[in-house]
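The complex appears here without one of its protein chains, the remainder shown in place.
The letters A, B and C name the chains in turn, as written, and every chain counts its residues from 1.
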Amino acid sequence: MAKGCKVTQSPPLMTALSEEQKVELISAAIKAKDGSYSPYSKFRVGAALLASDGRIITGANIENAAYGPTICAERTAIVKAVSDGIRSFSALAVTTDVPSPISPCGVCRQVLREFCSLKEMPIFLVPAGYDPANTTDMESSIVVTDLETLLPHSFGPEQLLQPRLP
Amino acid sequence: MAKGCKVTQSPPLMTALSEEQKVELISAAIKAKDGSYSPYSKFRVGAALLASDGRIITGANIENAAYGPTICAERTAIVKAVSDGIRSFSALAVTTDVPSPISPCGVCRQVLREFCSLKEMPIFLVPAGYDPANTTDMESSIVVTDLETLLPHSFGPEQLLQPRLP
Amino acid sequence: MAKGCKVTQSPPLMTALSEEQKVELISAAIKAKDGSYSPYSKFRVGAALLASDGRIITGANIENAAYGPTICAERTAIVKAVSDGIRSFSALAVTTDVPSPISPCGVCRQVLREFCSLKEMPIFLVPAGYDPANTTDMESSIVVTDLETLLPHSFGPEQLLQPRLP
Partner (left out) sequence: MAKGCKVTQSPPLMTALSEEQKVELISAAIKAKDGSYSPYSKFRVGAALLASDGRIITGANIENAAYGPTICAERTAIVKAVSDGIRSFSALAVTTDVPSPISPCGVCRQVLREFCSLKEMPIFLVPAGYDPANTTDMESSIVVTDLETLLPHSFGPEQLLQPRLP
């Protein structure tokens, strides 16, 4: 990936997670890809959410012959978590089988928007082939971003609740 | 619910699950409702899938301010299961807070279609207030159906793979 | 298609549309396929709705690289119509490039459910290669069905409005 592609991020957020937590989260996302059901796109995606209580919840993309009902890895992870009572998250990692960092689709960004902090939840976009055990890789190939960056001017619960003009 | 609303079902399938399994599955669906995030509809739904290996996977509906990204309880349960490697199911129970049995929406029927047997997976639609401990309730208020009934002439992987005419 | 696959339908409904209207509607669905954007599935679908006021509204499937945001032909047609103020429909025709009649996916059945009569709107599933000008074809290859058949025990506005039990 070109360096120009990287998202700038403020140092405090980067250090909120320990190096060990980042490695564990990214490893979980990589492993989660094995659960992918993607016979149509043959594009496997794995995601791992770090809950504020330290738990890691993973997901993979689950496709459908009718295409529209397809659910991505990120959404699988978040509905798993939320339906199990987890409502507070501190990081997300997403990975695929392609050699560049792949970002959540707009649907997933919208679903994350409902539950995640716009600025205080780092999102790690991890290219295929990244080796979590080799932490020097992190500096060179992973994109770190956040929801404020990925979904600016977002529509959320506050917008829905605004008073309607007559 | 009127008796005329019930779906007829052949005896062999009905007896595939033990009474104990049915009670456990329905109890899991009722409990799963607690994970519902439904601030917009205020319509809580809980679902529980029985995997062929005996595991029970639950889900609740997770709504979104933009409405379209909302994911129902049944889909939450199935993407949880599939992303964790489970691909074979033997029963589904769905329940809500309203006093009549509520059936999966079309989106969920389509997602179930990708993974579930059309005829050999009983689907239990359980009205609010049903008491699993009181098994005589089962006869009078639950609708038992299957995917063949709920999604006839369905579109699935076989249809997508048909040769296109020139 | 095997004869056993056909859906029985009561004569009154069959005669509600003139032969000319049926031919026109099916021709419109066939032509609508040309608008399909389906680079991923290469499965073109065309749909045509007959509004109660006689207008015909067509749609094609519009796919998306992220799969989930894909919108089918039937939904394209109905959102076109509804957003233009049409809320009453008397028939639907759907066709594809494959040689058997293809039925709407569950998502589309659910969207139709919001606006269409369950029993009084014939749905024509038209195999590729059907020639509307040759009306004897109609008897042998088209499946005629309705929403009550395709989405029994459906979830709709009435269910959403039911009182919640405490």
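Couple of notes before you dig in:
Convention: a contact is a pair of C-beta atoms (placed from the backbone, for glycine too) under 8 Å apart; a residue touches a chain by one contact, two chains touch by 3 or more.
Quick caveat: nothing in here was measured; it's all calculated off a predicted structure.
Within the full complex, the chain left out of the display is in contact with A, B, C. Residue C:A60 is the one among C:A60, C:V98 or C:L150 that touches the chain not shown. The chain not shown here is touched by just one of A:A81, A:C105, A:V126 or A:I142, and that residue is A:C105. From the options B:A32, B:A47, B:A60 or B:C105, the residue with contact to the unseen chain in the full assembly is B:C105. Touch with the hidden chain on the side of chain A covers residues 5, 7, 41-44, 97-100, 102-111, 113, 125, 128-129, 143, 145, 149-155, 159-160, 162-165.
Residues 40-41, 63, 66-72, 105-107 of chain B touch the missing chain (whole complex, contact as defined above).
Contact between chain C and the unshown chain involves residues 32, 34-37, 39-40, 58-60, 62-66, 69, 71, 73, 75-76, 78-80, 82-85, 87, 107, 110-111, 113-114, 155-157, 159-160.
One rule holds for everything that comes next: only the chains that are shown with their structure count from here on.
For the pair chain A and chain B, the distance between mean C-alpha positions equals 28 Å. Centroid to centroid, with C-alpha atoms defining each point, chain B and chain C lie 26 Å apart.
Note on chain placement: the centre of chain A and the centre of chain C lie 37 Å apart, centres being C-alpha means. Residue positions of chain A touching 2 or more other chains, listed in rising order: 40, 63, 66, 69, 71, 107.
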